[in-house]
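Accompanying notes for the structure given below.
All protein chains of the complex are present and in place, except for one that has been dropped.
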Amino acid sequence: MSSITTAVNISAKAGTQTAPSTLLSIRNVAKRFGKNVVLRDISLEVAEGEFLTILGESGSGKTTLLRIISGFESASAGEVWMGEERLDRQPPYRRRVNTVFQHYALFPHLTVEQNVAYGLRVAKRPDAEIASRVEEALEKVKMSAHAKSKPSKISGGQQQRVALARALVNRPRLLLLDEPLSALDANLRRQMQVELKSLQREVGISFIFVTHDQEEAMVMSDRIALLRSGELEQVATPREIYGRPATAYAAQFIGHTNLLRGEVRGGSVRCGPLVWSAAFRDGPALFSLRPENVRLSDGNAAMAGGVRIRGKVRHQAFHGATELIRVECGDGLVLVVRTPGSSGALDEVELEFSSADAILVRESLERI
Amino acid sequence: MFSRAYKAAVTLPPLMWVTVFLLVPYLLMFCYSFWSVLASQTIEHSWNLTNYGQLLRIDVYWQTLLRSMWIAARVTIFSLLLGYPLAYFLSFHAGTRKDLLYQLVIIPLWVSYLVRAYAWKTILGSDGVLNTLLQYVHLTKHPLEFLLYSPFAVVLTLTHIYTPFAFLPIYAALEHIPRNLVEASHDLGATPGQTFWKVIFPLSIPGVVAGATFAFVLSLGDFLAPLLLGGPSGIMISNIVVSLFGAAYNWPLGAAISFCMLLLVVSLLFFSERLEKKWSFS
Partner (left out) sequence: MELLVSDAKFDSGSRWLLIHAVAVFAFLYLPIAILILYSFNGEGVGGFPPHHLTLDWYRTLFADAPIWDSVLNSLQVAFAAMVISLTFGVPAALALERAQFPGKALFRRLVLLPLILPGIITGLSLLMLFNVMGTKLSLMTIVLGHGTALISVATTEVFAGLQKLDRAQEEASLDLGANYWQTFWRITVPNLKLPIIGAALLIFTLSMDEIAVSFFLIGRDNTLPLEIWGRLRRGITPEINAVSTIIFVFSLVAIVFWYHLRVRGEGGADAGAEIVAAAEGKAI
């Protein structure tokens, strides 16, 4: 069937290896609320057992996309397929998809145990089966001790685990998580990120995780789908997105970067005072240069493909393991440099980077 | 945060007024219930329990009280049956028209009781609109007598009047249910019907208890509808009290019955509050 070929094409376009097998196929999905276009022509494949993060700012449409998959919104155009079945034609209570809600949505009148058992009771599973599956689920999220408590008596982090257990106990084919960690404080958040990731590995089902936190996305995901104003900027593994961002937005949204605007002419790139040779087509060009790829020159001879420039230090920000240094290099060019540890007080410096680290990126179109 | 002068200025006047015009009258009523009335139509402050004794022994009081409670119970049940689905519809299905529809429900709530009771009186009579309509379309040949001057008329009118009272707390309770709970239920595989019985209804019970209490207590103490539409078979306990303060001139006995009603209402309120707390989960 053509769906298989499409799957191959799309995952190739996304720059990944051919995924083991495709679980979910989102095809040209668009969503409008009245005149407001929230999603434009989204096509995305999710593989079996993959941890995919949909990353975007608020208003990017990420929650809407998730809700289309879970069934709480219907797409204005396009289709969603799971395996051989059209998913979007089914009401939410018939889909083999479960959601962990942003504010957990635990039923206040039921105990933790009863919450987790809810989906199984509704499906009229036998009592013995329900009891054992619930017990197993609670153990996996380390909430067995609180089985008989009501949601109002447990903490936010604990509620989140219960919400997770409640979704997973039904053995869905796909788990959707709508910014589940955003209400937790920083330390708990980091802890939960690790736990969620290992939980996903353990149960082996596909997770689609929605967040606006780029660090979180990088830590947890097999692949990241970067969404901006209703369009996919880039879909790739964290390393690829970081190392080879496709657009200026991708480069800036994930991690820090220096955006260098310049011109290519006759195999030579000129960005303000910087010049290096590169085999690109002539014309205006935009480059992303990560601060950690810019070094303080050690005074030795420049390496092949190296670019050097002098500048004056304007600001140094100590970040513990690294330091970010803003350097004014003349001609309006400011470079941010990341050095390991602390470099002491600096004034005039010489910077150096390899031209291979200047990644050519596309301009992201502004949508009005 | 506030100075003592401010607190005193704000607390004392209402406290005093309420003491004089609410607390003292109730206490007075309590006192009256122990007195007796003499043949000369004067009230003797003789402090005994005769009135309460009479209440317990004389049949007509018991029967009327029971009939009143039965009428109030029916009004409550019908008000809930009418009010709950309406509240549910407004809360979950009304979309943009919710606001307008809500106003349409609360308007009858505050508009004159008398107007509404009177409307039913003109509709239900043997020459009334309903009977003549039925005869006009040849559904009946003679006027239906039971429509007016019967417990039926009282129940019907009181249901009409108290359905919005039952609606309000139920609607408030339904509105307070976070919508993501409904979505979570669907997400976990429950159909809308299952979601209603397992999630929505349990969380709305405090509202139902509140609405039921309202409808029951207010119908129980009603005397106007029975006077207008009840006829001899529709007399309620408050009518007896009214006559005891009127033609049958026995204030102490009337006070005794009233005070019992007051106690009944207060205990009903107490129990319904407890019940609501038990079923409240937020």
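Labels A and B are assigned to the chains in the order they are written; within every chain, residues are numbered from 1.
To be clear about the criterion, a residue touches a chain if its C-beta (ideal position, glycine included) is under 8 Å from a C-beta of that chain, and two chains touch if they have at least 3 such contacts.
Fair warning: this is a prediction, and the values are worked out from it, not measured in the lab.
Peer 1: Where the complex has a chain not shown, which of B:Tyr52, B:Phe201 or B:Phe245 is the residue touching it?
Peer 2: Final answer for the missing-chain contact: B:Phe245.
Peer 1: Who touches the missing chain here, B:Leu55, B:Leu144 or B:Leu218?
Peer 2: B:Leu218
Peer 1: Which positions on chain B touch the chain that was left off?
Peer 2: Against the left-out chain, chain B lists 1-3, 6-7, 9-11, 13-15, 17-18, 21-26, 28-29, 32, 82-83, 85-86, 88-90, 93, 98-99, 101-116, 118-123, 125, 127-129, 131-133, 136, 160, 163-165, 168-169, 171-172, 175, 192-193, 210, 213-214, 217-218, 220-224, 228, 238, 241-242, 245, 251, 254-255, 258, 261-262, 265, 269, 272-273, 276.
One rule holds in what follows: only the chains that are shown with their structure count from here on.
Peer 1: Taking the complex as given, what residues does chain A use to touch chain B?
Peer 2: Those in contact with chain B are residues 70-72, 91-94, 97-99, 101-103, 105-109, 118-119, 122-123, 150, 152, 166-167, 170.
Peer 1: Where on chain B is chain A touching in the complex?
Peer 2: Chain B residues touching chain A: 178, 180-181, 183-191, 194, 198-199, 202-203, 279, 281-282.
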